[in-house]
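Just below is one structure, and these are the notes that go with it.
Partial complex: the chains shown occupy the same locations as in the complete assembly.
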Amino acid sequence: MEKHLRIELIIERMAHKRACRVLEAGGMTGYTVVPAMAGYGNSKRWSRDTDLSASGDMVVIISIGDEAKVRPVLDQIGDLLGAHIGVVTVTEVEVLRPGRF
Amino acid sequence: MDVALSTLLSPIILFFALGMAAALLRSQMSVPEAIAKGMAIYLMMAIGLKGGVEMSKNPLTTEVLLVLLAGIVLSFLIPLIAFIFLRLTTKLDQVNAAATAAHYGSISIVTFVAATEAVRLSGFDSGGHLVAVAALMETPAIITALFLASRGGGGREKPVAGSEQGELVREVFLNASIVVLVGALVIGWIAGEEGTETVRPFFVDLFQGVLCLFLLDMGLSAGRGLRQGWRQLSVMTVGFGLYMPLVSACIAAAFAYALGMPVGDAALLITLTASASYIAVPAAMRLALPEAKPSIYLTLSLGVTFPFNVTIGIPIYIYLALLINGQG
C-alpha cells in the first residue's frame, strides 16, 4: 500500500495564497486552511488582537497526499520559504478512502 | 488653543487613551477582530459617501485636479525623504527603512477624520475632494518603497514560488480601503445629497460613535504594540516617528501655498501628508517585503506617530494652514 503523508504548513496569512498555489501546481488533490489566533517565534509574540492590520496573522495549511506527490511539492515549498516565515512538518499517516488522494 | 483642548478632551481621543491605558496595564480585554474590520469598512464607506456627496455639489475644477495631483506627488515623494532620514539617523537596514518609509508616505484615514472635525470646530470649511486625495495618496508611497528596497540587490531576482503575476498590484491598488473609499466616493457622487438621504442615519449620524469604539480598539492595539515592541525601537527611531510628521507637514504646506489652497483644505492636505498608515501598508508589506519587521514599522506608525498626530500634530497643521493663508 502507498504511504500517505500529511503536510502541515504554518505561514503568514497574507502569503498563504502563494503556498496554496504551490500545492495546487504540485498536484496535491486538496488542502484545508485553518486560521490561527496567536503565536510565538523568534522571541516575538503575535496575536490577532494586537494588530489592526492583521498583517501578523498566521494560518495552518493541512494537505494530505501520497508520498510520490508530496516529496516534489516539499522542494517547491522550501523555495517559497526563502522569503516567508513558514514552519513545515511532514507526518506519516494512515488514510480512509486512499483512492481520493 | 481652545480647539486643541476640546480635541484632546473629545470622547474619541479619550477612548483612544482608555484603550492605550488598558493595554499598558496589561488588561486582557479585546475587541473582536471581525468587529474591528467591520468598523474599518463602515468608516471608509461613510467617509467616501460624504466626500462624494460634497463633490457632487460643485463641478470638477482645474484647482481640484491640481490638488489631486499634489497628493499623488507628495505620496511618491515623502518616502524618499523618510528613507534618507532613516538611513542617516537610525540603524535600520535598507529593507526595514524602505518599509517604514512607505508607511509615512501613505495616509491614516482616522487622523484625516480627526483633522476634519478639528477644522470644522475652528470654523473653516473643507472640500469633499480631499477624500479623493486621501484615496489617491494611499498607494504611490508603496511603489517608491519597493523601488528603494530593491536598489542594490535588496530585492529578489526571481519571483517567490507561488507568487502570481499581478498579485502584488492587486493587493496594492485594490485593497479594501481603496476599493471602499473610491467606490463609496463615486456612489456618493452619483446618488448625491438626495439619493443618500435614506442612508444618512447609518452613515452620518452614527459616525462619531462608531469612531469611539474603533479608537478604543486602536488604543488597545497601539498600547500592546508599544509594550511588546518598544525594545526594538531605538531612541533615534522613536524620534523619527515624532519629527517626520512635521517634516512632511512643512513640505505639504509648501505645496498648499503654491496651489493657493484655502485654510480648511490646506490643513487636511497637510494632515494627510503628515499621517502614517497602519492598516493598508503593513498588509501590503507582508507580501512585498516579507523580510521587513512589522514590530518596527507598526509600532512606530500606530504607537508613536498616530498619537502624536491626533493630539499635538493636528493643531500645528491647522496653524500651518493659517500661516500660509496669511492668518497665522
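First chain written, first letter: the chains are A and B, and each begins at residue 1.
The rule is simple: contacts are C-beta pairs under 8 Å (C-beta built on N, C-alpha and C of every residue); 3 or more make two chains touch, one makes a residue touch a chain.
Given the structure is predicted, the values throughout are model-derived calculations rather than measurements.
Though each chain kind is drawn just once, the whole complex in this file has A x3, B x3 as its copy formula.
The working rule: only the chains that are shown with their structure count from here on.
Residue ranges of subunit A in contact with subunit B, taken from their complex: 12, 14-15, 17-22, 25, 44-45, 47-56, 76-77, 79-80, 82-85. Touching subunit A in their complex are the following residues of subunit B: 30-31, 33, 36-37, 40, 156, 160-164, 167, 217-218, 220-221, 224-225, 228, 278-283, 285-287, 290-291, 294-295, 298, 302.
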